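Yeah, one chain of the complex is gone here, protein chain that is, but the others are all in their spots.
For chain A:
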Amino acid sequence: MSVIGPTAVTTGDPSGAPTGDPHAPAGTPARDPGRRTGAAAPRSRARIALYVVMALVVVVYAYPLLFLLNTALKSDAEFFRNPTGLVTLPQLGNFVTAWEKGNFAAYLLNSVLYTFVAAAIGTLISLMVGFPVARGYLRHTRLWSSLFAAMLFLPNTLVTVFQLALRLNLYDTRLGYILIMASGVGVGPLLIAGYVKSVPKEIDEAAALDGVGYVRYLFTFLPSLIKPVLATVFILQAIGVWNDIILATILLPDQSKFPVTLGLFAFKGTYVSQWSLLSAATIIVAAPLLVVYLFLQRYLVASVVGGAVKG
């Protein structure tokens, strides 16, 4: 409480926020905490302050990325002359060079493969184990639920996963990496079990009466009923797989199998301090994500909220 209190003061009384003096006009009901209902209209000074703070937040997040773009557009000569200034003569050559030298086409392809297959298998696993447990179609339902919960608190398994891959001949194979990434289902089964409880059991009964078998119901009927949670589980897992760097480092020594995270990391090692080139490479890696994010942003954020809150 004592930790969050002071911040709350600042937020509740935004007129003082930008200057860092949270107590300036204490006690004034400057803020309207409601979203829909408009109580007394907030004073315009307070609103301006709110916009200023929001702008600051946006700058803190946008500046690093804009600076990255600025650097990527500079020639080597211009970078050395003026590393922090605004680019004067934008060049796209860095992107071409980085693309050619960095082998990013292959790395991106690897990442797309790993991410889609591992997230799809992971979502499927979550569905296969989450649904029957939620419905009580198996014995020991409580035991299984607590197992899924306990799986969120497993110890660091880097060493054993490595040994397992080694001994199953899955070391340095795409299959091994995908299987290991797919099995890290995290909150998946819990999320699906939670969501399934909102689907009326009568639908199961109706389908069964119509002669639909369990397998067909699970894989063809149910998914259309629980699309939102399937999408959430897929997205959460896809973010995890796409961003992984450590397991890939351990399990995939062969450079041709690198995901793009590792490819970019290796590129950094090779072109240390050639910042224009490195920035271009970083943008090449980030751009596809930015584009996807641009289109799916609302949905992504919403699904992660759902996932996080239920988990």
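Just so we're on the same page, a contact is a pair of C-beta atoms (placed from the backbone, for glycine too) under 8 Å apart; a residue touches a chain by one contact, two chains touch by 3 or more; residues count from 1.
Rule of thumb we're sticking to: contacts and distances are computed from a predicted model.
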{"item": "From \"Circularly permuted type 2 ATP-grasp protein\", \"Polysulphide reductase NrfD\", \"NDP-sugar synthase\" or \"Carbohydrate ABC transporter membrane protein 1 (CUT1 family)\", the hidden chain's UniProt protein name", "value": "\"Carbohydrate ABC transporter membrane protein 1 (CUT1 family)\""}
{"item": "Hidden-chain contact residue, picked from the options A:44, A:84 or A:224", "value": "A:84"}
{"item": "Listed residues A:146, A:220 or A:243, member touching the removed chain", "value": "A:243"}
{"item": "Contact with the hidden chain (one of A:94, A:110 or A:282)", "value": "A:282"}
{"item": "Residue numbers in chain A that touch the chain omitted from display", "value": "1, 3-5, 7-14, 26-37, 39, 47, 50-51, 53-54, 57-58, 60-62, 64-65, 67-68, 71, 79-80, 83-84, 121, 124-129, 132-133, 136-139, 141, 151, 153-164, 166-167, 179-180, 182-185, 204-205, 208, 212-215, 217-218, 239, 242-243, 245-246, 249-250, 261-262, 264-265, 268, 273, 275, 278-279, 282, 285-286, 289-290, 292-293, 297-298, 300-301, 304-306, 308-309"}
